[in-house]
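These notes concern the structure reproduced below.
With one protein chain withheld, the remaining protein chains of the complex are depicted in position.
And then chain A:
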Amino acid sequence: MATKAIKERDPLDPVRGRKLLVEGGPSFHEVTEQVCVPVEDPPLAWWLAFIPSLALLGVFGLAVTWLLWFGVGIWGLNNPVDWGWAIVNFVFWVGIGHAGTLISAILFLFRQQWRTAVNRSAEAMTIFAVICALQFPTLHTGRPWAIYWSLPIPNQMGMWPNFRSPLLWDVFAVATYFTVSLLFWYVGLIPDLATMRDRATTKIRRLAYGIFALGWRGSTRHWQHYEKAYLLLAGLATPLVLSVHTIVSFDFAVSQLPGWHTTIFPPYFVAGAIFSGFAMVLTLLIPIRKWYGLEHIITIKHLENMAKIILLTGSLVGYAYGMEFFIAWYSGNPYESFAFVNRAFGPYAWAYWIMISCNVISPQLVWFKKVRRSPVALFILSIFVNIGMWFERFVITVTSLHRDFLPSSWDYYQPTIWDLAMLVGSFGLFFTLFCLFLRYLPMIAIAEVKTVMPEADPHHGDDH
């Protein structure tokens, strides 16, 4: 077999002359086996991840129940700071989701073949992160049961939502983002669902995968339509991913508050979203590739590429922090200047400096090849970035609100145990969904990975 020959040769792709994206030269069949077997027979680590996730989901359920029973007063919000952790968590989770679409859509448009190993799990991460995000705009309202009033439905009140509010744009943006991401993910899954169907050993599995595979037979016509649909969805998802977080940033930028009313927010939020999203992909994939034995498919090269994007977006975020300070001074506006001095040296200085050290300083380590090629170092770094980006949203939201125009309405926002329970619980929701994804769906896009293997090239095996 040809694969044997490759194994003995250089790890470079013999046709393209670039680094191999699947190491060790497995055959097509071996790749299918390596991806599908852990789904069919999950490793012990899966249970070790799933059970605590379920427990955290319970915490979320408890927090939501108490919230609905008692009201938003269980949170530490006060009158100047009436957006607290709920909105922080919302922006945090929406941001996490953006890397998934970047990997699957934008890198697809740029023909980046290394995306194939990570796109499936990144898209799953997107969907579950958006589900987590959607909890917060719904639940942070005082009367969540009237949330459907934000939808433009003809009704007996003769009422319509106000289309000038970015919070309403959020409804449309996030709902569209969720739908398109789900469709994109599902379209990508169809060939792999067919693989799972064909490998199924029990009747129920065969029926379930069979229904969702929609009768995929992998004919040329199927593939032709599939590729076209995938390209169209990628083209649609790309402006979507940029506009969704832009709209999320409008929640702040459209207001009049010093520290919020900034035109830099849309691109800066998008950069931050990609920054945090890639960090989350690393947080998830570094343990999974080890536990699932996929280190030859999600290679060091993949991790390195993602680390480079983190370095890029981290530097963009750092630039934005600097620019905010510059403009605060340059504007000559006393409120604006105060807002930023207050960030760095006021009562929330601790949060500001956590943000700076995690988001600006720590990603600079990626310049060192040793760091960006070490899974352990990247895993630790990714955790720091996640923390830093959560604090970025906290700093933007809370420090701007707690001291604004009128000194008589200054206050300090102290979260309660229920704020914490909502945040921790949302991780439970996320990880529970992610574990279920790992349990039932192939976490690597099998069909796509096969296309970037040397054997897939029509010239493979040619000597000329």
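To be clear about the criterion, a residue touches a chain if its C-beta (ideal position, glycine included) is under 8 Å from a C-beta of that chain, and two chains touch if they have at least 3 such contacts; residues count from 1.
Please note the rule applied: contacts and distances are computed from a predicted model.
Visitor: Match the chain absent from this complex view to the correct UniProt protein name in "Cytochrome c7-like domain-containing protein", "Phycocyanin lyase alpha subunit", "Tyrosinase" or "Cation:proton antiporter".
Guide: "Cytochrome c7-like domain-containing protein"
Visitor: Using the touch definition from the top, which of A:K19, A:R206 or A:H261 touches the missing chain?
Guide: A:R206
Visitor: Which of these, A:E40, A:D198 or A:D457, touches the one chain of the complex that we don't see?
Guide: Of these options, the touching residue for the absent chain is A:D198.
Visitor: Could you tell me which of A:G17, A:G142 or A:G158 touches the chain that is not displayed?
Guide: A:G158
Visitor: What residues on chain A make contact with the chain left out of this view?
Guide: Given the touch definition above, chain A has residues 154-159, 197-198, 206-207, 210 touching the missing chain.
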